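Single-structure report; data block below.
One protein chain omitted, others in place.
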């Protein structure tokens, strides 16, 4: 039976950057690790009257639990992080508009002369049993249930080159990817850039739409169960994601077409590796069999996950079978 | 019983532009119309030895059947085009790389100093009964079946302001949208910019991946059955798509985030109309309930379809119920 | 002595598209041609009370004088258009904000939820003798003189492939390039896509800032003197510009980095042609010696002109010396 390491979201266990922090604990490949994560507001938004811009102070946004030192991980390795379980740790979630943040508003870089949109908070009630969350309009009686689809917005390690990045920033180190496929049953692969990798996770979402349109998902605290593996000598450039059915390369870039390009470039190279197809044969296969899902169009870098069904690749034993192995760890729980 | 109008793809029935052409026939709202469309190569690629750049001459690319004069359609109306049936009219389809075209190659605008990628043609065998197409690598023995998913890449009308656009260009008039949701059972809405609308359709795909990565889908001739309606006084800015389950606004722009933005802006406005939600309430709902699928990242403008389930909108009786009415026309056949 | 052809801006001489129109007259290479152009508002804005959105009706925006049939021009040739003289034909000019148009406002594609900025008109008094125009604030007493720098925003020919484009759109056919270097003494090169080329010009600016920030320059009617030449068998992909000192390739694309890329790609190739440098040597030289000026960041396509001093290229006898020849025509006047 694997050990069950546990980390709550007390102040000492929480960080606001990837890199630049001492680890809060050590975990080992194959450990089953339980973490509590705060929501992106640090739990400070507790009603629709709590405006995020008043309750949260830069840079204390999007707390991540960790970092955790992964024994055996070192520069040039790949860290496989398998999400065994995600359980929303609240019966309500919050979303909001936030001044100068979101896809349909002026921002600091897509700068315009318009006044900011109004800052508004929405509270969602969560019915874990029925698997739904309830949207309620603020200015009318309209209510509707949406499927509960728990995911983690932010999973990352210390960046390369000694950089320290805010936890709200996505990058090749992972971070605030905001990809809705990062859910229970998925394995995220990240490049290790320092001894111990320094894994941290946070930003639970009860659900989000593609692209995280208004910049804020249905934000919730989360009980996370995960397990990790270290793949030595398997250098990857940026984040990859694997589920039972698909392998995905995550592109992290602006403009959005560059996120599309880099995600698909990675996927074409992987298809070459797994099938021995030449470059153009692999390009052709991905052109017809690939799917692409937008993660976010609001963060400092946008994200797109380019995916291919493992069935197309004859089950595609990528990443040294880490997904299958880590999935079994969770299954043994 | 509705009339069955029929148009083959003989040279006189084929056009290479939207606008700038006399109609080849007239159709009426509620008619069941049968069209044959050529593939984007005009049928000139007949083996993997036929390089498109040799077999096709600019501007004679991507032939569309039409234009058809829609009786009763006039400027400011909306044309609803319901695809009743799509049947691939060949047992093979072709795809290719094409010099300076595609998402992972330099192009005329994403200009670079690299030599062009090699031009290569792939032939897919189509098994309509099993509902599969077979990918076969050119440089190894790898073969794999992919689902047959017939769709139309190009459906459009004459553009606004008296413009004439090549059929390979997408725009607010529709045209080469390359959205994989444009399949049998879907209704496309287009703004009418001249008397008769001047509808034309083409560019059948046996399937395509999201974004049409290499710039060319599995290109096939198609037997198209469609029926149209005219919605007077319902001005729309650009293309919309409706299925039994979803309503979608199609953004057509570069960079890709602008396609995302304009698609979602349209969708937020529609949600306001259908639900009486205010702007920010609608923005919030789409932020959590919306999905976004990339059409193409290779054409002169990129496309993204922002979608919402009609169930979320209490069945969303949009577009004067044209989708339901036109679907019934096909059902009576 | 060359003939002096003359075309006023009466309704019969004015067009709103490139392509799709019969020529209003014929000119010959070496003719000295005098044209009057209307301002982009068609002369309908006559005071700061005249809001463009009220005074102008789509698609009757940005009238161009022409098209002129250039004798001897045919598909695949290059048309050289030398601007011999530009004289502002009014003592006032107008600028304005326009709803959903400009770089610091939401637009149809950079779509956002903000209400439109206010529509405001500014009147500039023009002092041709002193060479200044006077800016006067609308909501305070602030006034300041700026240099008078007459230029043409729009010079183009019929587009390739039988397309018809609105005169407000820039493209490889020229059109609404909005490059401030297009002034008296400059030669614009355009690809000829039909017999007679069908040249039209308009959109005089008393001056504009880089990028045409608010979308509207200081708009004026203009007396234009120009002369043309036809360079047979010199196919070019898009617009080029030459002055006594510089050769420039104009990139026309979105996003703006693609305008930068395509402009510089063209310039590197030209440097190779003129100097016999290899590709990377030419790339290096342009990297250190090139300048890049932004034309517009507001039109359907953005523009950047990448330039190199002809002195660097040993005077760079490009384009069959058309600039020098056409300059002499004007000098003989």
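To keep things simple, chains are lettered A, B and C as they appear, and every chain counts its residues starting from 1.
Note that a contact is a pair of C-beta atoms (placed from the backbone, for glycine too) under 8 Å apart; a residue touches a chain by one contact, two chains touch by 3 or more.
This structure is a prediction, so every number in the text was calculated from the model and none was measured.
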*Of the listed residues C:113, C:294 or C:322, which contacts the missing chain in the full complex?*
C:294
*Hidden partner chain, touching residue among B:67, B:161 or B:255*: B:255
*Which one, C:71, C:125, C:243 or C:284, makes contact with the chain that was left out?*
C:284
_Among C:126, C:160, C:198 or C:256, which one touches the chain that has been omitted from the display?_
C:256
_Applying the definition given at the start, please give the residues of chain B touching the unseen chain._
104-106, 110-115, 117, 255
_Those residues of chain A which, in the complete complex, touch the missing chain_ = 16-17, 19-20, 58-59, 108-113, 160-166, 237, 251, 253-255, 258-259, 261-262, 264-266, 268, 279-280, 283
*By the contact definition given up top, give the residues of chain C that touch the hidden chain.*
95, 97, 103-104, 117-118, 120, 122, 124, 135, 137-140, 142, 144, 146, 207-214, 216-218, 254-257, 260-261, 264-265, 268, 275-278, 280-281, 283-294, 297, 302, 304, 312, 314
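We take it that only the chains that are shown with their structure count from here on.
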*If you fit chain B onto chain C using only Cα atoms, how far does it have to rotate, to the nearest 5°?*
180
*Gap in Å, rounded to a whole number, between the CA centres of chain C and chain A*: 47
_Centre distance in Å when chain B and chain C are each reduced to the mean of their C-alpha atoms_ = 34
*Multi-chain contact residues (two or more partners), chain C*: 110-113, 255
